[in-house]
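Only one protein chain is missing; all other protein chains are in place.
This part shows subunit A:
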Amino acid sequence: MLTFEYTRADSAAAAIDLVEREAEAKFLGGGTNLVDLMRETIERPRALVDVTGLSAAIEVQEDGGVLIGAAATNTALAEDRHIREHYPMLARAILAGASAQIRNMATVGGNLLQRTRCYYFYDDAAHCNKRRAGSGCDAVDGFNRIHAILGASEQCVATHPSDMCVALAALDAMVHIEGKDGTRQVPVADFHTLPGDTPQVETVLAPGELITAIALPANPATGQTYRKVRDRASYAFALVSVAASVRVEDGSIADVRIALGGVAHKPWRATKAEAALRGKAPSEDAFRAAARAELADARPLRDNGFKIGLAERTIVAVLQELTA
């Protein structure tokens, strides 16, 4: 049996200390992904440090921003009145994911760290550089309809499956991280990494570092939404998703934020599209040109070429809706 120690941490410092002591220790949130992966023996931690007892508070800060304790459940965040009112794209993104039961268990911190749904990652009989570095990637020439069109590498074409993170990336949220050497903050858009030659590395977290909170900046745009495109009406991962907000002043776009899900190894902040739109008058042509600018670097695989057009049309539709 793959046995492991289970400990509940009562403070971030204690949790970090516990994980430091065991080389193959992991933090445990709601367990909705990690425990599944343990059952499949893809993850084999020797120790689990349960951090669900740490801060789950959702607090409005003096500057108007919001600090979300990493142990807050997905449901709690999606149902929070302030979030629904001021950050609706975040509430929508969360509710577009998983099922009610899973959202009730899953934590905000854990959501950031969920792993890909690539079929070959899940099958121990397959070659996967995430599971065994250097073993190869069966997805590159295999079933890759759900895989990445942006930022992929020869070593890995997997996507990050989260909905919530796409909204967080668009909102310029910050990840609060604590380690034995202190605390630091990383923008969500920079938190996940592209696969490159090390697809087994998925975030900038150093060993032993703990996500303690997510901070949402103040004064989000009023026009914002999250749209998810998928194979069935519920309980399916995004083929493409778009989180966006637009602020139009005096007939031109003063601020625009766009992030894409289901297209890359990380929530994809569409900075090229944003740059193309800033200062422009909102129009379908401008939206389409911006989407194309973002997708110019997209590379289709055997089965996922449709995602390029789908992403373009979905971006345009979302921006039209927000500026209508």
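One rule holds in what follows: contacts are C-beta pairs under 8 Å (C-beta built on N, C-alpha and C of every residue); 3 or more make two chains touch, one makes a residue touch a chain; residues count from 1.
Quick note on the criterion: contacts and distances are computed from a predicted model.
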{"item": "Chain left out of the displayed complex - its UniProt protein name, from \"Glycine--tRNA ligase beta subunit\", \"Xanthine dehydrogenase YagR molybdenum-binding subunit\", \"Branched-chain amino acid ABC transporter permease\" or \"RNHCP domain-containing protein\"", "value": "\"Xanthine dehydrogenase YagR molybdenum-binding subunit\""}
{"item": "Residue, one of A:14, A:67, A:236 or A:289, that touches the chain absent here", "value": "A:236"}
{"item": "Chain not shown: contacting residue from A:60, A:105, A:289 or A:317", "value": "A:317"}
{"item": "Residues of subunit A (touch criterion as defined above) contacting the omitted chain", "value": "1-2, 41, 117, 119-120, 122-123, 125-126, 138, 141-143, 145, 229-236, 239-240, 306, 309-310, 313-314, 316-317"}
